[in-house]
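Note that this complex is displayed minus one protein chain, with the remaining chains in position.
In order of appearance the chains are A and B, and numbering begins at 1 in each one.
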Amino acid sequence: MITGTGIVKTFKQRGNVLAGREVRALRGVDFAIPKGGAASFIGESGCGKTTLGRIIAGLESYDEGEVVIDGTAMSGLKPKQRQPHFRKIQMIHQDPYSALNPTRTVHQTLFAPLSLRAKQTGRSKGWIEERAAEVLSLVGLDPGSVLARYPHQLSGGMRQRVVIARALTVDPEMLVADEAVSMIDVSLRLGILALLKDLRERLGVSVLFITHDVATARYIGDDGELYVIYRGQVVERGAVDTVIADPVHPYTQSLLSAIPVLHGLERPGEQPVVPLSSLDATGDDTGCLFASRCPFRGERCDERPLLQVSEGFPQEHACFYPERRSVIARPLSEV
Amino acid sequence: MSATLIPESASAAGTMRRNFWRGVWRVMKRKPSRMAGVVIVVGFAFMGVFGPMFYPDHLPGDINQITKPPSWEHWFGTDPQGRDVLALVITGSRYVLLCAAVTAVITVVAGTAIGLFSGFKRGRWDTVLMRITDMKLTIPGLPLLLVLATVWKFGSPMQMGLVLGLLGWGGVARAVRAQTLSLRERGFIEAARGLGLSTTHIVSKELLPSMAPYIAMNMLISVTGAVYAQVGLFFLGVLPYESDNWGVMLNLAVFQAGAMIQPNALGYLLAPLLAILLLTLGIVLVVDAMDEIFNPRLREE
Partner (left out) sequence: MAEQAPGVRIGGLTVVYKTPAGELPAVRDVSLTLEPGSITGIVGESGSGKSTLALSLLNAVQPPGRISAGSVEIDGLGNVAALKGEELRKARGRHIGYVFQAAQNSLNPLKTVGKQLLDLGRSHGVEDLRGLVRDAKELLGRMGLDGARVLDSHQHELSGGMRQRVGIMLALVLNAHLVVLDEPTTALDMITQANILKIVREVHAERGLTTLVITHDIGVVAEVADRLAVMYGGRLVEQGPTREVLGSPSHPYTKGLINAIPRLVGDIDEARALPGRPPTLATVPKQGCVFRERCALRMDVCDTVDPEAVAHGPRIVACHAVTVKEHA
C-alpha cells in the first residue's frame, strides 16, 4: 500500500537571480494505491501529474506532506534508508529510446540489477540467467532472440517491453507508467497496455498510469481509480468507469469532450464542454483554479473548493456546482 | 522457457568481446584511409618500441660523410657528425612517442576522472573542482614550460610527459563534465538509480561507455598536442640536448647545419618534420573511426 497525504511541491524557476518565480506544481495532493491496485493520473501537460509520479517513484523530492510506503513514512528517513523502499516502485519512462543504454545489450541491462539481487539473497549465477530469461518471457519476448541484442536492434514496442522486464528484475510492488505508450506505434500500443494489465493480474503488481489520453486509462482495470489533476490539485477522483461515463467537474468534462470522435462509428456527446481559454499556469491563485476557464462559473467560485463527496455523486470532486453532463462520444451501435 | 538455451555469462562476455573486435574490424575496413591510419600509428608504435634496438647506443659517425644530401646509402642524408638521419629519427622516436603516450594517458585519466566526478556529484564538489579547472585553464602553458625548463632538465620522457599531461587535462575535464551532465538526465541513468545500482556501476558501466568515443578522440588528439609541444620546446632550444629526439634534430638542422641556406642539410631538416606530419595524419585518420567503433549502432550496420 502506497499512500500520500498533502503532497506539496514548488519549483523555483532559475535563470533569473533577481526575480525567482515560483511555480506551484502540487498543492496538497492525497492519494492511496492499495497493493495490487491501480490508479491513473490524467490532466493536461504541466498539471503536475508527472511530478507526482516522480515523487512516488522517489525520483523527486517534495516540500510538504508525507509519502508512506507499506507503513513506513519516507520523510523521516535518510536518502540511503529510503532507497530500498522506493526500489519497490519502478518507473516506466515515456521514451523507450532514452530509457535503455545504447551501448549495452539486453543481457547486460538485465544482468546488473539481477546480480545485485543475487548478491543480496545469496543466489547463484545460474539463477541470474534463469531469472533474466524469465522476466523476458513475462513481458512477451523470446529470451533466445533478444538477450544478445542492442537497443537499436529492437523496435519501439520491444524496447518498452525490455524496460518493463528490467523493472521486474527487482520484484517491484508498483510500476509507474508515465505516458508509457505515447511514443509507440498505434498498432502496438494496446499490446503494452494489455501487458501492464496482465502483470497486474498475474504478479499482483500495482500499476500507476500517468497519461493525457483518458481512454488508455481504462486499461489498468475497472477496479482502478482515476485522479483528474488540474494545476497541481486533484479536481475529481473516483472509479475509472464512473468518472469517464459520468464526470461532474467541468474540467474533467472538457478533457473528455476534447477526445476525437470517430465519426462513422460514434456520435459525439450532446453537451460538450469547451474551456473558455487555454491553460495559463501563471494565472491567479485565489479561488477555484479552473474558474477563469470555466463556462459554468458561479458566485462561490471565488473560494477554493476542496475535494469532497456530495450527495448524488459516487465520486469525489472539487466543484461547488457539480453536474452530470453527457460529454463523451458513444458508439452508433449502442443507440 | 526452460527450452531456451542460455549461454553462461562468462562465455557470453567472451562472445561479446569477440563481437566487439569483429565490429572494429568492420568499421576499419569501411574506409581504406582508416586502415592506412592504423598502419601508420601501429608503425610508429613499433618504431618507438623496437626501433632503437637495431642501433647502437651511440650512433657511429662517418667523417667522410658530413652533412650529405639524401642518397641510396643514407635515405635522408647525414648530419654534421656524419650520422645517418633516418637512424636518428628512429632512435629519437622513443623519447617523443613515450612522452606523448604519458601525456595522453595523464590528460585523459585526470580529465575524465575529474569531469565525471564533478558532473555526477554536482553541488559543492562540482563548484570546487570546476574553479580549480578554470584556474588551471588560465595558466599559460608555454611560458610556464619555459620557466620550468630553467629548473628542470626533462632528461627523461616520463618527466616531460608528466608535466605536459598535468598542463593538459583542463579541457578534457570540462568537456567530460558537460557530457556527464547531459547524460545523467537520460532515462537509463535514472532507471539505474531507481534499481538501486551502485554509483560505481553507474559511472563505469553506464556513463563511461557512452563517452568512450569522446575520450578516445581526446586521447589521440592529445598525443599530437604533446608531440608538438615537446618538439617545439626542444626546437626553441630552451631545453638542453641531453637526449636524442626530433626536436633536438630540428634545432640542430636549422642552427648548426644551417638547413635554411645549405641544401645539403635539407634532408636533416625534413626527416623529423615528415615523421611528425605522418604521425599526425595517421592519428587524424584513426580518429575518424572512433565514433563508429564505440557506437554499437554504427558498428554493427
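We adopt the following convention: a contact is a pair of C-beta atoms (placed from the backbone, for glycine too) under 8 Å apart; a residue touches a chain by one contact, two chains touch by 3 or more.
Not measured: the values here are computed from a predicted model.
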Here the chain that is not shown touches A
Contact with the hidden chain, among A:D63, A:D142, A:D185 or A:D223, goes to A:D185
Candidate in contact with the missing chain, chosen from A:H263, A:R300 or A:R324:
A:H263
Tell me which of A:F31, A:Y62, A:F111 or A:Y219 is the one touching the absent chain.
A:Y219
Write down which of A:A25, A:L168 or A:I244 is the residue touching the left-out chain.
A:I244
Hey, which chain A residues sit against the chain that's not shown?
44-45, 155-158, 185-191, 193-194, 212-216, 218-219, 244-245, 254-266, 274-275, 278-279, 328-332, 334
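Keep in mind that, in the parts below, only the chains that are shown with their structure count from here on.
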Provide the C-alpha centroid distance between chain A and chain B, rounded to the nearest whole angstrom.
50
Chain A to chain B touching residues, read off their complex
57-59, 83-84, 86-87, 90-91, 93, 95, 98-105, 107-108, 111-113, 116, 125, 128-130, 132-134, 137, 142-144, 147-148, 150, 152-153, 163, 166-167, 169-170
In their shared complex, chain A is touched by residues of chain B numbered 1, 4-6, 8-9, 12, 15-16, 186-188, 190-198, 201, 205-206, 209-210, 212, 294-297, 300
